[in-house]
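I have a structure I would like to understand better, so I am pasting it below and will then ask my questions one at a time.
Of the protein chains in this complex, all but one are displayed in their positions.
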């Protein structure tokens, strides 16, 4: 049987190594694990992607529906992001309604996409005030080995970039589906980078064992123009203001690196 | 206090007798308990029936509402079947949302009615794509002494056959209720027969004590023309393919017998 | 840490004193604790009030929405009353969906308002059968020191009397909000008086320690014309018919007294 | 709502032909469900209500057990087909409130202290509703408790009175309940002259309220006699069964 | 629903080019998730389904533990993006039923009695649905159990047969499932000639049903061979890894 509880000795080992600028799995403090991205893997979804970040595995599926706009934004499509900690991903995940961790995950990923205006929601209006496209992003965690946020943000963006919407015509306010597809209009490419603070030292892309010993977690999401579009600090530890600024500068660089996996110049 | 746990000795007794072709309550292996059916007992419901199968007692009520059709069947009424294991029926039933057993019961009864096209749903369309009749079948288990499926299927069919719909006129897509009633259009008469496999022997209509010792349960529903319209195997035991075919032939006969209780030639 | 469990000795003390016509906190049997009412404290709510009854503290907020009328009352606004036992009010309150006590509280307060026709719901119709104002009363218990019903009924009425509705025009069945406000049309002023029966003696306005020893609780709500508009007996004790009539006569007087806190002649 | 119906005519006769102080026909049966420890059935007008009792038995979850008495739990529930428009089977706020007041109405009659650390579960199922279901529910639940052999100080019986077209009337039916001016349900233990449930909605003067209470208590006393008959009938039936068996 | 599609053409060829007794391509992989104690993946047509097993382990909540055997729990669940219209992640009544029948289909194969007071948790996630997900779910779950090292009497394998355009056909795809005349999913333990899941909806004569069962069992036997291959491939891979390691 698998146990994901890290023994005390291993915890000390991890922390000691990091103090020394090393990591138990051989990575440098600012190195990501190997990343694999596949898209279009679920033909029935309008968009889909699977991201493997080391042993962490996350899928994102995009479904397009038709519904009503929010009353304060009558001419914009609607984005809704949901995350499931599928119980096959970890002995600690349970079936049932989303817990606070999966709510946080979904909201952090959503924030990056929303604030960077990654999707051109204005172009998803069908009949102003009445009918708009709804973009459902469903994040599906299949194997949890740490840093779900970065993997999920990558999977969500990859799935969006892969999304096709059926063509349609509007007749008397009714939508008629026509043959063919167009691409979901994508305007920006937000990328999240997550740090773990372990005994005062920052590392990126913590794996599960590191997450178990980390004091604080810090996620910074940058848009394609190198601007921050979302931040989330997590866990009960603290960071100094200096660390935060330091992290921002590293994250900017790292997001540029990661963005190249999805966006070719 | 009543206990529904069958003692080990009694379990052995039941199994030994059945091996011998006999049953503890004196029935033959292929005999039903006495069946009583009353209809029209709930005047406020559009249709209703109570079935007593030995000490098992089940009510079914039919309510007719008006709602939207499913988008893929715009010109058909909607059938929805629900079953409540009312806690007064058994010390093992609990108040609360339906558990897997009552979901299964409702779905098996529903399947028989739906697949045999017992209700002529086309005739329940009011305004195509907009307004149709919704037929709510509510199965209410009042005393559980085994074989809830057959009792419920009988009660549901009896209640449907007993159902009246108010007359109406459509004006500008609005429904106006008129005086008088018409019968719910019934096209078929699905009847369920349930077997218990006890140590490799099949019996029909298991009572509660037999259900506690049975290895597998098999329900076969036949329509008025002697064709199978629903099957459900239950419990963790297995059946041989030969047993299954044997059961089908017996069930066909038995359903004809039971159907006569409701449908007079 | 605060404990709200009253010790046995204290219980006997309370009961003995009451048998003697006295109360532990020095009040007469038919005296209320000091009452403070503030209104308009939540500027974002259309109406609001806070009531302090001794150490009991209750807020009521009124929000106005627009929705559909009930089909059997197409030309009336809709009233809906909800009560939250906010967990900061008592170590015995828990976060989560309303329990039976908060449901009862909301329904008793609602009954007084509804039956006395305190709100002129006819004047809250916008487009008959289609659009009406919905009046949401939310009762928020902030500190529980007994007699939540009377405090809540007072807070709800005070909030309603304090409620303003935006002006509007109807164009093609659509509501257009205009500048300015009108008062919510109030027709009646229901006031609740609650008794505790302790060893056969009635007292009004029980505080928490008295509630813990009371045998029965009796709430009587009177309208501005001295007529009863709601009654609720609570707890597992009993009352004699004579006590009930006696209580009604006292309650009539007491409600007149309390009403003066809100309605000036 | 426009009041469409004349509830009491000039001769003092109500929509269902009753006089103002006349009860609807009441039919009571005891011991009709085989699994429950006790059960009973009532028809009062078109009300059709079943009650069943399980217990005293183990408490689940255990931490709810009381050291000095039995825990009484009560669920009042309406079948989806019991009312005009299909009711969702999930408990409504009304059902939550009625479960509470019915439990509190019955509790003072039961010697709960004889069964510490156990629970008594009471289930009331309204199969058809016709006004006054909480009162009929108390009446039938009381019989189910007795049938379960739960020791009681007295039977609890309930009956409503109210106001319809200006008249104080007893045992309101559905339309009187909905279109009448007031409804006062009362539960009562006759041997103790003790009211254990009392509610009111509508508008009444104190004088009218006194009258209503008095009419409701009269109603209670009449139904109490029927309760006792129903129990006697049950025991008679048992006795005959037993004696028949002995003679064989 | 108007039947728009010709499901079987005059040459006996189905919409996806298969003959009536031909299975869809099946791809099986064992041991693909690192956290689970056992896992497997199946593609059957466009079905894409993952299964994972945790256990035997502690039972939560504890009072559900069984004194004489392991508690088997099973969740069949569809991803929101697995079907045409987005599915709410909350379990539907259909998923509740399928979780039950799948659990009952697998249970007879497992030596639960060897692990009293523990639980075995089985999770089946349908990533893409294309008709026959419950059967593919049983097939892949069986491999996940084996991968977890849970001792089993036999692998359980499942396959449906049914009726489309009057023909009895094996392994229905999505459109045959929806527009065909009948669907008969069957789970089977070949070494025991034992059927552990059997359902049907649609309309069949007894003769057609016999044919369908026979075709379904043929399908089961073919997939059973693939299951064993997949397990072998997994152990081969492990063996090579180990030996590779030894050689280094």
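Chains: A, B, C, D and E, in written order; residue numbering restarts at 1 for each.
Rule of thumb we're sticking to: contacts are C-beta pairs under 8 Å (C-beta built on N, C-alpha and C of every residue); 3 or more make two chains touch, one makes a residue touch a chain.
Quick caveat: nothing in here was measured; it's all calculated off a predicted structure.
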Displayed partners of the chain not shown (whole complex): A, C
Options A:103, A:170 or A:263, residue touching the unrepresented chain: A:103
Hidden partner chain, touching residue among C:57, C:76, C:104 or C:211: C:57
Residue, one of A:78, A:127 or A:244, that touches the chain absent here: A:244
Residue among A:178, A:227 or A:260 that touches the chain left out of view: A:227
Where the missing chain touches subunit A, by residue: 72-73, 98, 100-101, 103-104, 106-107, 111, 114-116, 218, 223, 226-241, 244-245, 248-249, 252
Contacts of subunit C with the absent chain, listed as residue ranges: 1-2, 4, 41-45, 48, 55, 57, 59, 61-63, 65, 82, 84, 86-91, 95, 97, 136, 138, 140, 142-145
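In this section, only the chains that are shown with their structure count from here on.
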Those chains which touch subunit C and also touch subunit B: D
Number of steps on the shortest touching-chain route linking subunit A and subunit D: 3
Centroid comparison with subunit D (C-alpha atoms), farthest chain: A
Most distant chain from subunit C, judged by the mean position of its C-alpha atoms: E
Where subunit B and subunit D are represented by their mean Cα positions, the distance between them in whole Å: 31
Separation of mean Cα positions, subunit B and subunit A [Å, integer]: 48
Inter-centroid spacing, subunit D versus subunit C (mean Cα positions, whole Å): 28
Touch-based graph of the chains, sorted into line, ring, star, complete or other: line
Complete list of chain pairs which touch one another: A-E, B-D, B-E, C-D
